[in-house]
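Below is one structure, written out as structure tokens; the observations come after it.
A protein chain is absent from this complex, but the other protein chains hold their places.
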Amino acid sequence: MTRQRPHAGITLALAAGALALTLAACQREERRFREAAPGATPSGSVRLSVLQPGERRPTARHVASGYDENSYALQEGQRLFNWYNCSGCHANGGGGMGPPLIDDEWIYGSAPENIYETIVEGRPNGMPSWGGKIPSYQIWQIAAYVRYLGGLTPAIANPSRSDHMMYQPGSTALPRPVPTEPKQSFRPPAGEMP
Amino acid sequence: MTGRPTLRPTVQVLAHTVSNGMPQAAPRPTRAVLDVGDTPDVVFGVRDIMWWGTLGFVVIEGFTLAVCAVSYVYLGQNFPSWPPPGTRPPSVLVPTLHVVLMLASLPLMRWTSKAAHRFDVPKVRTGLTIATLLAAAFIALRTIELLDSLNVKWDTNAYGSAQWLVVGSHATLIAIEFVEVAGMALLFWSSRVQLKHLADAADIVFYWYFMVFGWLPLYVLCFLAPHWV
Amino acid sequence: MRRGPTLRRRIAAGAAALAVLALLAACRGASDQSALEAAGPQAGRVERLWWFSFWTATAVYVLTVAALAWAAWRARRREREGGAQPLEDDRGMTRGVVAGVAATLAVLVVFFFYDLAVGSALSGPPTRAPLTIEVTGHQWWWEVTYADTSPHGRFTTANEIHVPVGQPVLLRLASRDVIHSIWVPNLAGKKDLTPGYTQTIWFQADTPGVYRGQCAEFCGHQHAKMGLLVIAEPPAQFAAWAKHSQQPAPEPGDSVTRRGQEVFLTGSCALCHAIEGTRAQSRAGPSLTGIGSRRTLGAGTLPNTRGNLAGWIVDPQRIKPGTHMPPNALAPADLDALLTYLESLK
Partner (left out) sequence: MTTSVLTTAPLPPDHARDAEEVAQLERTWRARRGLWGWLTTVDHKSIAIRYVATCMVFFLLAGANAALMRLQLARPENTFIGPDRYNQLFTVHGTGMMFLFAVPVMTAMALYLVPLMVGTRDLAYPRLNAFGYWVFLIGGVFLFVSLYLNMGPDTGWFSYVPLAGPEYAPGKRVDVWAQVVTFTEIAALVAAVEIIATVLKLRAPGMSLNRIPLYVWSVLVIAFMILFAMPTVAIASTLMLAMDRLVATHFFNRAEGGDPLLWQHLFWFFGHPEVYIMFIPGLGFVSAIIETFTGRRIFGYPVMVLSLFVTGFVAFGLWVHHMFAGPLPQLGQSFFTAASVFITIPTGTQIFCWIATIWSGRPRYTTAMLFALGFIVVFVIGGVTGVMLASVPFDLQVHDSYFVVAHFHYVILGGVVFPLFGAFYFWFPKMAGRMLSERLGKWHFWLLFIGTNVTFFPMHLLGLDGMPRRVYTYLPERGWGELNLLATVGSWFIAASVVVFLVNVLKSARGGAVAGANPWGAPSLEWATTSPPPSWNFTHTPVVESRSPLWEAGPAMPVATGLRTDRREFLVTTALDAIPDSRHEVPDESIWPLIMALAIGVTFIGAVFTPWAYVAGFTLASVAFGGWAFPRWSKAPPPPGRLDSSSPAREGA
């Protein structure tokens, strides 16, 4: 009663904490079903070939995706990763025909925009272009999941195990190497990109 | 909530009537028929109210362990063999050592309890101090059991989860008993110990018995049964 | 003095209750999804059990409340007649309570054995080899596979179960993701589709017709719009339908249809949907072989019209928020061709 100041301080701290919690929770827990995804939207016309015709699409660079911190997006990314058979080449992140995704080697960059671009454009030596097939918000979700596989998403939003046989022991149970500074060991010159 | 002045009756009634259903404004006057001043204020076992609380939590925790064990058996039915193919059965050396040590602690605890009943503070103090060391040893052994003897991690398969569930649940009992015994030992070394704490010390021994006897079937279930099934 | 208003209030309450009952009777749901419009022996037995329980329960309830009212009335009358004090326990009261308990017990015993009789009558299909259909639950649609005929006669459809009238049908239930529950009230009670388990349920439709069912176990965002139809048709008609369904989808006949097929195969559609006879073989979404002849879209949500199909393809999230089908921004010509192609898949 006599001590007004500490009370005010505590109230302020609580309010600030609650606000921070609110923002964090809202971002993490929101389920966005219909959205205009940030960045480039694949054009309306269906491409009849796997190859990318014509000029380059506008890039998705400098667009904050907001998907990395969203647990629903990560979960959707996980589902789509299997539905669109990404596992066929990347084998649940372990790599096979395509490069592994759970290590910290990023050939074309680890930023969400880089991964988005890789999926949309395709890459030499087998990665097909998915632009025009997969809606862009789903590509962002897959990109977020790929970043999760690489250990780049905040732990608080990460998915836990799936209801299948375990590919690797408990995805969240054991500490995984979290690269602080993603290496970009090899980046082909722009001219080589198809 | 202090003693209130007599409240005015609001319903027009005869105060202090005793007929059924008649409102009464003030508490009825009293007549003393019994004096309880000569009952003891330190008692043990079923006569002690704190013992009943301990019993309550023993029932809760005992039932919890029982349900864990039932879940363990239930999950076991999903496997062709237990442990499942590819998982090593648990090693029995450390767990057996642990059980032997637990059983060996019982005479000491009984001695402590008897000393408490005889209001023998120094002996209770000694008993509790040794019990604290024993409980610490139990914690160490349990840690080895979980990390090494089980030979399985909680996220390997449902067998591993079930093993950790049962052994881990009982581990919390050991941890709680350690905190209680250590706290009580400290109290008995301090100058603030009172007579009633002897009854509490006896209750702790009661909980210790529960901890040990509760573990025996679980030890058989988790560490021996996988070798037999 | 005090009795008047109480009585009037009681009469008013009674009248209100009657009015409510009458209103209820008038406000019935559609008859193609009702446990009270049985179309087969299973639901029929349960419906009779229901009416038996309903009338028994009504009688029990009315008697209980009447006994309560009578007790209150008796007590008041005794008081008016000068009984200043409550009565002591007596043997009459004991007899009354014992009689009440005995009557309750008798009703319960009758109910219990009637229930057991119904249960055993429903427990297994009467024939050894009923038509067997595999139903797999997905978030939020039903995969339906006819497994009974020859191995290459196996075919898969979605959200519609065609069955022949007058023949027992056995459903083998499984789930691909979470727990669902199949419930077609006109035909039978429900059964869960639990991942990792296979359950069976059987029913028989005696009256031709279209019966609607819905998922009954909460399964996520679109639990509310996870419907299915059971189409009971005469055996000959069913046989014709099954024979037709075993065929791969027809090849596109004209250029618009062909363009539509190309859109389907090269765009997003083929990533999730299968059409027999083409290279689209993904099992993520419902098979679209025969989509043109299905009655509904979006698992029993919309009538299958060209306009609804267009709306569904372009923005399914408006119709079923949270469904796994993404919006598809197609150019008008592409959409038009796609619709024509899908409609051709009879």
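Note that the chains are named A, B and C in the order they appear, and that numbering of residues resets to 1 at the start of each chain.
Convention: contacts are C-beta pairs under 8 Å (C-beta built on N, C-alpha and C of every residue); 3 or more make two chains touch, one makes a residue touch a chain.
Note that the structure is a prediction, hence the values are computed from the model and not measured.
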Interface partners of the hidden chain - shown chains only, full complex considered: A, B, C
From C:28, C:306 or C:346, residue that would touch the chain that is not displayed: C:28
Those residues of chain A which, in the complete complex, touch the missing chain: 1, 21-22, 25-26, 28-31, 33, 71-72, 74-75, 78, 156-157, 159-166, 170-173
Contact footprint on chain C, counting only the chain that is left out: 16-17, 20, 23-24, 27-30, 33-36, 43, 45-46, 49-50, 53, 57, 60-61, 64-65, 67-68, 70-72, 74-76, 79, 83, 85-90, 93-94, 96-97, 100-101, 104-105, 108, 111-112, 115-116, 118-119, 122-123, 139, 177-179, 181, 183, 185, 188-192, 194-199, 212-225, 227, 301, 321-322
Contact set of chain B toward the excluded chain (per top definition): 1-4, 7-11, 14, 16-44, 46-49, 52-53, 56-57, 59-61, 63-64, 67-68, 71, 74-75, 78-79, 84, 118-122, 154-162, 164-165, 169, 175, 179-180, 183, 186-187, 191-196
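Operating definition for what follows: only the chains that are shown with their structure count from here on.
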Separation of chain A from chain B, taking each centre as the mean of its C-alpha atoms, in whole Å: 48
Centre-of-Cα separation between chain C and chain B, whole angstrom: 50
Sites on chain C touched by chain A in the complex: 195, 221, 262-263, 266-268, 271-272, 282, 284, 315, 317-318, 321-322, 324, 326-331, 334
Chain A to chain C touching residues, read off their complex: 31, 33-34, 41-42, 44-49, 79, 83-84, 132-135, 137-138, 163
